[in-house]
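All protein chains of the complex are present and in place, except for one that has been dropped.
Up next, chain A:
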Amino acid sequence: MITLKQIEKYYTLKGAKSYVLRHIDADIQKGEFVSIMGPSGAGKSTLLNIIGMLDEPTYGSYKFMDQELSSLSERKRIEIYRNHIGFVFQAYHLIDEMTVEENIEVPLHYKNISSSERKSRVADLLDRFQMVAKKDLFPHQLSGGQQQLVGIARALAPQPLLILADEPTGNLQSAQALQIMDLFRQLNKDEGITIVQVTHSEANAAYGNRILNLVDGVVTNNS
């Protein structure tokens, strides 16, 4: 599903190149649950952002579903991640002015999905995450775990093939973190959704079936 070849990312500061990522080669198959691990500043998030097309590599080739991304226009790329990729963030990043229900619904608006279809999908997700009673609350009225649930529900709404999660439990207490990680495993096992997560917790990484170890922008261990 994802093929990274010789991906490099660097910034030029006063003529000197400062590398974030070097010679990254990786393959991620459909249905995998991959954890990217590494110390702070290793370039984990940058790699995730490149996979999520929020950032561009300075050099190298990135194929998503056998399409070379650098050859695609901005519009096409948005089209791809709008249809196939869902994001989950450490800080949840819900829209503060929207209710739970509306937050889950927004991505569907951008996919031009009909009103009735939207309603039914949102209702399903609320039901599944047991948030029906909370659908009219605003993010700040929820606990962190609940907010992250909404974040995941939002990511799932467009029925993506791939979920990219950047430290999804970083802001959560351990009990809530467990709940979220269980949810990810379930999504991966039962629905076959490919998941790539960034984490620096061994425990969380263990949920996945493969770990990419990243140190100073270089993959040291791909097991």
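In this text, contacts are C-beta pairs under 8 Å (C-beta built on N, C-alpha and C of every residue); 3 or more make two chains touch, one makes a residue touch a chain; residues count from 1.
The rule we apply is simple: contacts and distances are computed from a predicted model.
*Asks:* According to its UniProt entry, is the unseen chain "Cell division protein FtsX", "Spermidine/putrescine transport system permease protein PotB", "Fatty acid desaturase" or "STAS domain-containing protein"?
*Replies:* "Cell division protein FtsX"
*Asks:* Among A:Gly60, A:Pro107, A:Gly145 or A:Pro168, choose the residue that contacts the chain missing from this document, as touch is defined above.
*Replies:* Missing-chain contact among the listed residues: A:Pro107.
*Asks:* So one chain is hidden, and I want to know which residue out of A:Phe33, A:Phe64, A:Phe87 or A:Phe129 touches that hidden chain in the complete assembly.
*Replies:* Selected residue, touching the omitted chain: A:Phe87.
*Asks:* Name every residue on chain A in touch with the hidden partner chain.
*Replies:* Chain A touches the missing chain through residues 49, 52, 54-55, 75, 78, 81-82, 86-87, 89, 91, 93-98, 102, 105-107, 109-111, 154-155, 158.
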